[in-house]
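Just one protein chain is left out here, and the rest sit where they should.
Presenting subunit A:
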Amino acid sequence: MDPNELTLAEARDALKAKRISARELTQAHLDAMAKARVLNAYIRETPDHALKMADEADRKLATGEARPLEGIPLGIKDLFCTEGVTTTAGSKILETFVPHYESAVSANLWRDGAVMLGKLNLDEFAMGSSNETSAYGNVVSPWRRKGSDAQLVPGGSSGGSAAAVAARLCLGATATDTGGSIRQPAAFTGTVGIKPTYGRCSRWGTVAFASSLDQAGPIARTVRDCAILLGSMAGPDARDTTCVDLPVPDFEAAVSRGVNGLTIGIPKEYRVDGMPAEIQKLWDDGAAWLKAAGATIKEISLPHTSSALPAYYIVAPAEASSNLARYDGVRYGLRVSGKDIAGMYENTRAAGFGREVKRRIMIGTYVLSAGYYDAYYVRAQKIRTLIKRDFEQAYAAGVDAILTPATPSSAFGIGEKASADPVEMYLNDVFTVTVNMAGLPGIAVPAGIDGQGLPLGLQLIGRPFDEETLFAVAQVIEEAAGRTILPEPWWS
């Protein structure tokens, strides 16, 4: 038994059956991480912390007190505050920030017995689709094109999470998704990622990007593993007023429900110009698999789809400009002196933020400034109402879940999209961003390999707080497509 090749569910069973100890499982992952530093998936490895938690898990396992994730080694996106462990958000401005508290989501994982291996790399403040904006360097995907050793991006912003899961450097990882930051990297790396409904996971203690769009969720190697992790991460929290007071369903039980009798919507507006034939075929295959498993396939219309991405690039930067105002050199992080206090703020933020973050703060500042607020921000929020209404009408007409491609292409090379036009990079999120704008749950599941040998994913969008149906439908796709064969470790 190679401990790094186990799924999270298999590892859980092996630990309970005492076929492996939590210490052995954790050490195997720490060893794999040490050999995979060329991928730069982890900003910080925490081996001492991990082994201490693993030993505690072994004690609980020995006395029959095992909790749901007892001894399961996980990676934590460096956007979740971890008590006593530096949390950077991928930014230079937080290089020295050591939280004195634990994020709600990570605290839930430790409550359930999980083990922290380290903090995972990400785009700076989760702003990016390729993990090329991190102040701590690019993450290199474990995937390569057939016959090429060119470095590819793992997607973003949860690029470290997706790369670590695909390279077997953890059994699962936390991630966050504001416009596609869980689902796009999952699709690029042949892994599974779910963004739950807005309000399902507490945002408390997670570094904020755009508060009305941000949601935490897991990335793992199977649908079942994601269901297990979300079951621990989710739950009510009085400290986040947008976190709902709903009981957490048994997500794992929903995985094997099947799709018999479900209606799956295929939105015609997602058939965008210039869509590669391979993506179209993947989408058709997905619909055929679900039909063969007993679902009804129905073409639907979501007429405001094409407005979602431009509206997102007003709402998200506006909220970011407000949220990131807190990084002023006074309460935490970097301080660079200036001729007066305003100069200190300006110099601190000029030195501490990277280009993409500055650009988004400035766009946000502009669209919220006097004279432009109604034309940009209020109009974008009205369009958001229309986007949400499109989905509500589809669900009211009997659709249980919506099937779309996860991304408009497979992974691209590092540096390939570094043009002067930032919009080219933003187009990566064209299929995922609608889900955040409407606050819905969405899951990306691997569904095939393209002609270059790279993974492609499909996305399922669900009704609010119906992640269970997404797990059931995604499981059928996972079984029909066959589990993705992850790359051999060329990096170690």
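By definition in this document, contacts are C-beta pairs under 8 Å (C-beta built on N, C-alpha and C of every residue); 3 or more make two chains touch, one makes a residue touch a chain; residues count from 1.
The rule we apply is simple: contacts and distances are computed from a predicted model.
*Asks:* Determine which name in "Transporter", "Phosphate transport system permease protein", "Aspartyl/glutamyl-tRNA(Asn/Gln) amidotransferase subunit C" or "Indolepyruvate oxidoreductase subunit IorA" the UniProt entry assigns to the undisplayed chain of the complex.
*Replies:* From the listed options "Transporter", "Phosphate transport system permease protein", "Aspartyl/glutamyl-tRNA(Asn/Gln) amidotransferase subunit C" or "Indolepyruvate oxidoreductase subunit IorA", the omitted chain resolves to "Aspartyl/glutamyl-tRNA(Asn/Gln) amidotransferase subunit C".
*Asks:* Among A:17, A:342, A:396 or A:485, which one is in touch with the chain left out?
*Replies:* A:342
*Asks:* From the listed residues A:27, A:296, A:381 or A:492, report the one that touches the chain absent from this view.
*Replies:* The one listed residue touching the chain not shown is A:381.
*Asks:* Of the residues A:62, A:150 or A:238, I need the one that contacts the missing chain.
*Replies:* A:238
*Asks:* Over the whole complex, note the residues of subunit A touching the chain we left out.
*Replies:* Where subunit A meets the chain not shown: residues 96-101, 197-199, 212, 238, 241-242, 244-245, 304, 306-307, 310-311, 313-314, 321, 325, 328-335, 337-338, 340-347, 349-350, 353, 358-359, 361-363, 365-366, 369, 372, 375-376, 378-386, 388, 420-423, 426, 439, 464.
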